[in-house]
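For reference, the structure is listed below as structure tokens.
Here the complex is missing one protein chain, while the rest keep their positions.
Right, chain A next:
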Amino acid sequence: MSAGSSLGALGRVVRSGVGRRRVQTLVVALATLMSVASAVVAGSLVVASSAPFDHAFARGHGAHLTAQIDAGRATAAQAAATAHLRGVKASAGPFPVAIIAPAALPRLTVAGRPSPGGPVDRLEVTAGRWASAANEIVLPADLPPEVARPGTTLTLPGGRTLTAVGQARSVTGSADAWMTPVGVAALGKAGAPATTQMLYRFSGSPGKAALAADRTRLKAALPAGALLGGQTYLDVKQAADREAATFVPFLMAFGALGLAMAVIVVAGVVGGAVGANLRRIGVLKAIGCTPAEVVRAYVAQALVPAAAGTLLGVVLGNLVAYPLLGDVQRVYGTTGLAVAWWVDAAVAAGALLVVAAAALVPALRAGRLRTVEAIAVGRAPGTGRGRRAHRLIGRLPLPRTVSLGLATPFARPVRSASMLLAVAFGTAAATFAIGLAVSLNTIGTARDPDAAAAVTVVPAAPDGAGPQGAVPTGPSAGPPALDEAKVRAAITAQPGTASFYGVSDRQVTVAGVVGPVEANLYRGDLRAGAYEIIAGRWITGPGQAVVPTRFLEVTGHRIGDTITVRDADTTARLRIVGEAFDLRNAGMRVHAAAASFSGAKDPDGMDSYLIRVKPGVSVASYVDGLNAALRTADAQAMTSSRGVGSVIAVLDSLAALLTLMLVTVAGLGVLNAVVLDTRERVHDLGVCKAIGMSPRQTVAMVLASVAGLGAVGGLAGLPVGVALHHLVMPLMGDAAGTRLTHHMVAVYDVPLLVPLALGGIAIALLGALLPAGWAAKARTATALRTE
């Protein structure tokens, strides 16, 4: 046989193999498609969420540590001397820093720098030029051009004016705006509090522990109390990565599950094809196929549908990843983020390698099989495996069709093991995803305790429009303040009120923190406004603060520490009494009682009042009654909205989609195994039907043959899914910059675990339903003729 004709003949063998085994071909293609799609999504998000920041950080010589130093406690010389601390590779500063509040703009942290360049934190001037005079300012790059256009005049409290000359961006986030050092120093009384800033780069890419050690050394090198705070590049990176990074552990878990299932299903399908084709292999060898050609034929038989599945999987993965990358794009302020070509290539190559490897083992076995042996084995009756199981299970008090089915898996232990693994992984995926959804819903409720209030009272709309059921969110820049005395009196007098509290969002400054920090100030029943507490407790009165995890990480504070918070003209020292689960404002918020700032005149009052009603009270009637009472208070009551966060909604739907994909793959694995079994046992089925087995009994027998495996697979997959959930949830929390409370992670209770464990049986039964129907419909006479 010439090489050309040999190849042609081999091609025909492959084509006929692929065509004859349509179900297995479809299973391989679908399993590969879904696995590749989830791997592409996971891979591209991992790349997109790390590469842009890393590249920008390297290009801009970003600062690993940005230290805020109290200018009153440490001199410029003392600050500059820290450049020689152990481990410091480069430094910049000291730069004077001030916070200004120009009219019509948010508060800005301004650093005084002579130029945008330097050894650390090279600023990117995106518009205009650098400041050269004391009254010139370079504004943040993300401000819209209409308010930051060069030549714009900014008026500060007290009447002093500054001229915008350009816009710039710091990859480190060391400041919002920049002036000359002289200019910042001249801000004097207008800016407060005055601090200096030192920027440091260390060798390599220091981790959390190394940076903490550096900060400790820095603190020791400065006079006591001089180091107000130190922001690390990891905080900045984390903030930038947050939206995308939340997805990564979750998608990685699904990607890993998908790949594992692809390997199991493909190995099962190809192994099964070889097992079911022993006679064909014998015939091929008898007519002149070499062992190598048999191996190539069987590997190619798996690779043909896998290649099609891979191609479609790459396309699907790109389609799913595209909107997610849009989120990443907005986070970085970059454009043109797409799935990296090499992610597509690597995933595709990896998937095909996995398929080839999975196919190679049984194909080598096929190649090594002696011709006579192959033909003989192909025709011989069963191996006799599983007889003991038949005997033992036959003694159970079960209908005979059920006991016959339950014993079937023992005749084909390898195939049964592959089916078991597919069911176990499917159950693990479903357990993981459902646990994730429950956790996310718990988080969704916890992240917005205001949503627990049935009714919200806000200032009345200027046009007198009635309440429409929506609660305004975000800072209270626009709406007028409530007439508190009237509002509180009306709520107190309203029948059905269970509890209520007022809340006001403020922009405050916290000593040692760059830029403004959001503060939630409460009045009324403080307990009702409580956030989910990770450690410590909720505020019970003035002088206390509860802060999110990230606030503690950024500032280096711990529960029990005292922070200095300045709201308008009042400064309060608050003791941190708790760590709250709070993701808003990038985790940089302070929760405190409004009474903590009792020295202030509190001109703004509360932005809104949130009310919980007594059980059984109609919210609609309550709102109507309260609105009547509030008519003279220029306030309106409305039903609180209960929106789900966009990230949670996206994660929920992604989890549902990916679970469906993986459960389908698991079902396909079962379907494939049952099809092979049914095909092999078609003669026995014919015999059973000839002696009186009804179609219903046939279906029962086939379903019973997978039910046991489904039950065991379900029980095996359940702890895997739970363990994966317990591993991934804290990682997701970490990516979002928060720790999670116990009850956000420990979501699996008995009412949830029982149906999940039964999920394995459901996957197995659904996978077997189709071939069971085929078996029931098979013509008895035809089946009996099949040898």
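The working rule: a contact is a pair of C-beta atoms (placed from the backbone, for glycine too) under 8 Å apart; a residue touches a chain by one contact, two chains touch by 3 or more; residues count from 1.
Going forward, contacts and distances are computed from a predicted model.
According to UniProt, what is the chain that's been left out of this complex called? Choose from "Heme exporter protein A", "ATP synthase gamma chain", "NADH-quinone oxidoreductase subunit M" or "ABC transporter ATP-binding protein".
The chain we cannot see is, by its UniProt record, "ABC transporter ATP-binding protein".
So one chain is hidden, and I want to know which residue out of A:A407, A:V547 or A:L630 touches that hidden chain in the complete assembly.
Checking each option in A:A407, A:V547 or A:L630, the one touching the absent chain turns out to be A:A407.
If I consider the whole complex, including the chain that's not displayed, which of A:G60, A:P291, A:G515 or A:P695 touches that chain?
A:P695
Among the options A:G11, A:G72 or A:G394, which residue touches the chain absent from this view?
A:G394
What chain A residues would touch the chain not displayed?
Answer for chain A: residues 381-382, 384, 386-387, 390-391, 394, 397, 400-401, 407, 411, 683-684, 687-697, 776-777, 779-781, 784 touch the chain left out.
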